[in-house]
Structures are given as structure tokens and as C-alpha cells.
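Take a look at this one; I'll ask things after.
Shown here: the complex without one of its protein chains, the others still in place.
By letter and in written order, the chains are A and B; residue numbering begins at 1 in each of them.
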């Protein structure tokens, strides 16, 4: 009896101990682990990962409005125009670009010209006047006006707004629509749009394309710097009226892009700096061959940079050659003089070599004042280079086309439209890839903190991309572009957010080194006693059942 | 994202390989093999610009040699044509103007004092306390605070070839910064991956001179990386010789021989990376130079040294220009005297004077 009570008290005591062990164990599991988890957890805002993943699957469709206006006196049967519309729609139907996610949609309307329009067209004495007949303030709408062949319109004429005049050559509907399609594809820069898509997708190892390698990717701001190099101010004094030059020649171009990207223009004169490299001597002149040109730029670099801005810079340099090295020309690989005497360095800018002597100034007798440079000549070169570097330059596939000059560097409306379209597609793809890279990185590297700001930027970028795509599909080109710009800004901000580095990675082995001194001595007894307790309780139940 | 890329690349390698054999003469990796029409010699290689990130991670006078290492490489890449604006130079301590330096404003990489590698137009972008792991990773990934000036940024793009050179004291899987913190090989690999993801490089050459240097690139996994290290895991990298006047070692062995090789290279040279990898055999270096080429898509025997050490600039001649109507200077255009309305107005309203140098209230 006594032994039984002793055994029972013994049993009770053991039970209490086991319950205590279990209690401690459960306490550790219920409170300790969540506490540890919570305190070492990395703060991460949830990002719309699936949305981001889907962004690249959804297609980019751009809609273009086309009005074909029949403005001839030629009488056709009543079915001719509907037939033309049908033909055109068939030709221009939704088109996918080489298996990519880019689609073009044309919304074609064919109508007869109104009486007043016809009258106005007839009255116009030159093409410039003609283009004013049909106002087209919508950047994304093209008017194809089919007129009679006349003295002023003998070949397709592209006016500076989105009007194209096509002389009617009595073709049938299919021939005419083919002609229209051809013109359209050219004027909207269809191939360039696709190229910018490819370039932005980072298919970089595939084919370097001249245009994309040369031109800058879109950026919300550019710094344009004009630099005049005067290597020997003691021998040749040179000035330029850059204010006038910019105002007269470059500003129209920059104004055309106002609202889409910001340009800040500055100029400087540098003394005692000459073009680098060693020009070779020809007869009566010196020259750089094409291979020498890369070395011309480096010595200038250090004086051109800006410390205040982080925008990409377009550097335009006018170099006056040394007196002992002039005249100085650039020769191409065939040994011919390059007429502009200038060259471009991709994504950097351009250099123009300006020979003073070539301009008729006699240097050996001192001038009464410094020689003033011909800004017209200089700016013609740099306007061309700007167009190339910003990828505005239009290369016509169709021959025999007349483009009305704007007179100044102002851009044609269809140039702006083409540029916007390319940049919009490029931005959409850039933003998408940036977001996807970010998402992938964040998933790969679990320790990165994602704060609210990044979350906000990512969400706004995703929303902007969606909005831009929608707008583009509805033919609202400008709005779509602005939304895509916002998307790029937000996605870049998210990707390059400085806070993404605040928590540097902690190697696993060091984690062990820090956890083990505490966790090992505590967890071992807790776990073993818990294990024993569980075992004891099980055994006891078994015994009871037996 | 990464996997399809890699597939495309590996398919491309075959093309490139055949191409590079067929036109061995300098036409490196002209991916244009497929796109023959216009690109021709306008873009001779896949990159349009070169960048260099040169890092010395050691502080204190007795680590003079690490500063000499990094400055020697700086001098070489500058000589071969990378402009200062595209070199990020990080030097953890000032050796040139160190009070212990008997020849101020100079750093020599040789006891013969042939070349002052400090030069007189050196531009150090990160110096002293600024050389931290955090700043280094920030420079690589581009995650810098918005006000960081351009000279402290790596503004490379998807067409940039980048040289990353590091020197300092390291161990298996890490490199110490300033004796106070370290960058691990995993961090470095992740940083490169982030650069790749954001199209911040076209090809990247990683060069490291430290003990157990090989361990730093073993964790790399991003494409288009090429790496060389001065020593294997388990090996020490050794210094070359001592300058008795300074009382310290002036250069490390691997860098010494690498420079000896680089000195023979001129801009436009046809020396290849494969030749460079043979530099400093074991009887010179005592440690074993180790390379990693599996991530690199080109054949190193066809890769020019100047693709990484030189500054390539492509140029395009401008053959025709747009024609603009000539606009003459408007008469009486006195630009100097005109001021915008706002500024003139403020000028009139507020009279400017030289203020008292000590406020009146105090006298």
C-alpha cells in the first residue's frame, strides 16, 4: 500500500515535471518562434507580381486613324469608294509584327471631299498653301488626299501637318490602296516602331541596329552643350553668336518636342584645348581619317561633363584647328572629304571641324576683332546630328516623294507622331522589363527590404503601363506617350531606389554563428525534454489502455 | 527572363564562333554577322563605350602597394583611352599626400621610380571613408541618392563594356574594405546580376588581386562575365618588392606582371584576353592565376584586350545635313543689355549693397 502511494506520488511528480517540460516547449514554440520570426522579418510590401508578369503578355496595340479623301473631279461609279475602303481595310487590318506582342490597327474612313475643300484645293497655287486646306490638329490622324495630277502635285507630297497628297493615276482600287498602304507604312515609321520595341526588350546580343545604337533611349530630360574650342587664343581669336544661332536654328526643333521631354541648352568656350589625336598631312591640308576620329574626343571629355545634372548629355563641339594644322578635313575611307566636315559619336554628340582659313579670313594679318563663326553652317550640322541622336531622322523607303520643307528645324507633325509612337512603345517595353527585373530580383534575393515608397512606385508604374496601352489602343497617342513616360519614371525610381540596398545580405554561415550560441544550448534541453514528455504521456496512455 | 536569354545566347555563340574564325582580323564579335547591310564598320564590336571601376579597399600606410596597384591600372586604362569621366576610381587612403610619404604627391609602383602613377591629372571619385561596401555596391547597381554627381556614377548602358578591378586583403569568399567590413562573393555576384537585369553592361571583365582571389568569382552566375584572379582558393597573393626609401612593399606580384604586359599594349593593339590570361605564370606569381570563362559567350582568344582596357568610341561620318533657311541677326539685337522682365524688375526694387561684415547690433 505504502509502496503504491509512493509510486503514485512519484508518478504525479513525474507527471508534473513532464507537463512543465511540455509547457516550456509549447511556450517556446508558440511565443518564441513567432517573436523571433517577427523581429528578424524583412519588411516587404506586397507587390503586384502577377500583374507585372502579365504585363509582357498583353499586347501593345496602336491605333491609327486614316482619312482618305477623294478630291478629284474624276467620276467613278458609286461603288468605287466603298470598294476602296474595303480594299484598304483588308490590306491594313490588324497586323502583328513578326511574332511579337506589337500590333498595329488602322481605322480607315474614306469620304469624298466637300465642295469647299475641293474649291480650296483648286485655288491653291502651291503645295504649301494646299497643306493648309485641311487642318489636322490630331497628331495621330493622317489625311490622304487623292487629287488630280497637276503642276504642283506630280508625285506624292507630304505636307508638314499630317496631310499627304496623292496624285490619282487612274489606278484601280487595289492599286490605289496598295499605294496608300505603302505611303502610310512609311510615314508612320512602322519599321522604326518595331525596332524600338526590339531594342528596348534588350535583345542586345542579336543585331545591333545602327539607329538604336546611335540614338539615345528616351529620357525625361537632355542637356545639350555647345562647346567652341579655341586652341590658340593668342593667335586666332574666335567668337560666335551662339544665342542667335540657337534661337534661330535649334529652338524650333526643341520647341516641337516641348511637353514630351525637357531640353536644357548651354554653351561654353574653351581655350587652349584642341582636338585630340594627330592629324595626318595631305597636300596643302591636314586630315583625320575615319580611324583617327575616336581619339579626337577623349581629351575633351574632362571639360564637357556636368556635375549638376544627371540627364544624358548631347555634346556638340566646334573645333577650330591649330594654325599649324589647318585646314583640317575629315576624310572617309575612300579618301574623300566629308562635306560637312563633322562626325557623330553615338549617344554622345558630334564634332564639327571649323576651318577659319577656309572661310576666307586671313590669319597672318591680325584682325581688328575676333572672327565670328557662321552659325547657319554650324547649326545645320548640329540640327542634323540632333535629329539623328534623338532618332527623329526619317529615312524614306519610297522613292519619288516630295516632303514639304518646314523652313526651319521645326519638326513635321508626322515626324513628331512617329517619334512619339516609337518612344511610347520603347517606354512601355522598358518599363515592363524594368519592373520584371525588379520583381525577379526581389523574389530571388529574399533579404531586400521593400518599403512603401517602392511599392507605391511599382503600383503607379503598373497602372501607367496599363493606361498607356489602353490609350494607345484608342488612338490617343500623346496621352499614351505621357502615360508611358510616367511609367518609365516610376519604374526607374522603384528599381534604383536607394533603400533597396539598406539591408545588405547576411551570409548563411554567419547567421549560424550568431544563432548557435543562444539557440543550441536552449533548444536542446527543451526539445529533448519535450520529446521525452510526449513519449511518457503516450506510454502512459498505452499502459492505461492495456 | 533569364533563361530564354541564355538560350538565345548559346544559339548565337555558334554563329559568332564561326564568324570570328572566318574573319579573325579584329572584327570582334560583330554580332552584325546576321545583319550585314548597314552596320559594317560603324560598330566594330558589340559595345559602344567602356567603363572602369577600380577599387582599392585597403587603408593605412603599410598597404601602399594596394593603392599603387589600383593607380597603375588606372593609369593604364587611361592611357589606352578610357576617359576620366568613365572611370570610377575608389581609393581608400591617401598615400600620395600621406605625411609618411617622403616624396609628396607621388605614388610609385616600382622602387626604380620610373612612373609616378599618381600623375598630375588624377581624379579620385571615392576616397577615404567613402570607400565602403555599401558605396561600392551602390555604384555598381546604380542605387545612389539622387544628388550624387555624375562623376560618382556608373552611367553605363546595355552597350557598355566594364572593367572591374579590385585589390585589397581578402579571404575565402570575401574581400575586406578598410579593415572594417567586407564584401562577400555572393553580394558581388548578386550585384552583377542586378546590373545585368537592368542592362547596365554588355560584357564585364572582373579582375581581382587579393589572397584567395578565385573565391570572389566562383559565385558569379550572370551572363557575359569574364574573370581573372591572382590566386586560387587556399593560396595567398604575394607582393612583389619593397622600396627601401618608403619602407613598404610597392606593388603586388600579379598586378606587377599584368602591368608589364599592359605597358606593351597600345591603343588599337590586337592582343587578346587569352594572352593576358597567360600573364604571371606560377614561377613569377608564386600563386596560381585563375580565370573564369564559362559565362563569357565569346572565345577569349578572339577577344581583344582593348575591349575592356581601351576606350572604344564609334564614330559615324555625317555625310549630309538638313538645310535650314538662313536667318540673319535681327538688327539692334543687343543681347548683352537685355534682361528678362522679372530680373530687371527685381533689380530695380531691391538695391544691392555690400553688407557690414559685423552686424551693427554687436558693435
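Heads up, the rule we're going with is that contacts are C-beta pairs under 8 Å (C-beta built on N, C-alpha and C of every residue); 3 or more make two chains touch, one makes a residue touch a chain.
As a convention for this text, contacts and distances are computed from a predicted model.
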Quiz item: Between "EKC/KEOPS complex subunit BUD32", "Ras-related protein Rab11C", "NADH dehydrogenase [ubiquinone] 1 alpha subcomplex subunit 13" or "GPI transamidase component PIG-T", which matches the UniProt record of the unshown chain?
Solution: "GPI transamidase component PIG-T"
Quiz item: Which of these, A:105, A:269 or A:401, touches the one chain of the complex that we don't see?
Solution: A:269
Quiz prompt | Touch with the omitted chain, as defined above, among A:258, A:303 or A:337 | solution = A:303
Quiz item: So that we can see where the missing chain sits, which residues of chain B does it touch?
Solution: 59-60, 94, 96-97, 103-106, 118-125, 127-130, 145, 147-152, 178-180, 336, 339-340, 343, 346-347, 350-363
Quiz item: Which residue numbers on chain A touch the omitted chain?
Solution: 10, 13-14, 17-18, 20-21, 24, 225, 231-235, 237, 239, 242-243, 264-269, 271-274, 276, 299, 302-303, 305-309, 322-324, 364-370, 513-514, 517-518, 520-522, 525-526, 528-529, 532-533, 535-536, 539
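The definition used in the following text is that only the chains that are shown with their structure count from here on.
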Self-check item: chain A and chain B, separation of their C-alpha mean positions in angstrom
Solution: 26
Quiz item: Residues of chain A touching chain B in their complex?
Solution: 202-210, 213-214, 217, 241, 243-244, 248-249, 290-291, 293-295, 297-298, 301-302, 304-310, 330, 332-333, 338-340, 342-348, 350, 376, 379-381, 383-385, 387-388, 405, 407-409, 433-434, 436-438, 440-441, 444-445, 495-498, 500-501, 504-505, 507
Quiz item: Considering the complex alone, what residue numbers of chain B touch chain A?
Solution: 1-2, 5, 8-9, 12, 31-32, 34-35, 38-39, 41-43, 46, 48-49, 81, 83-86, 121, 123, 133-134, 137-138, 141-146, 148-151, 153, 155, 157-159, 173, 184, 186-187, 190, 193-194, 197-199, 202, 267-268, 297, 311-327, 329, 333, 335
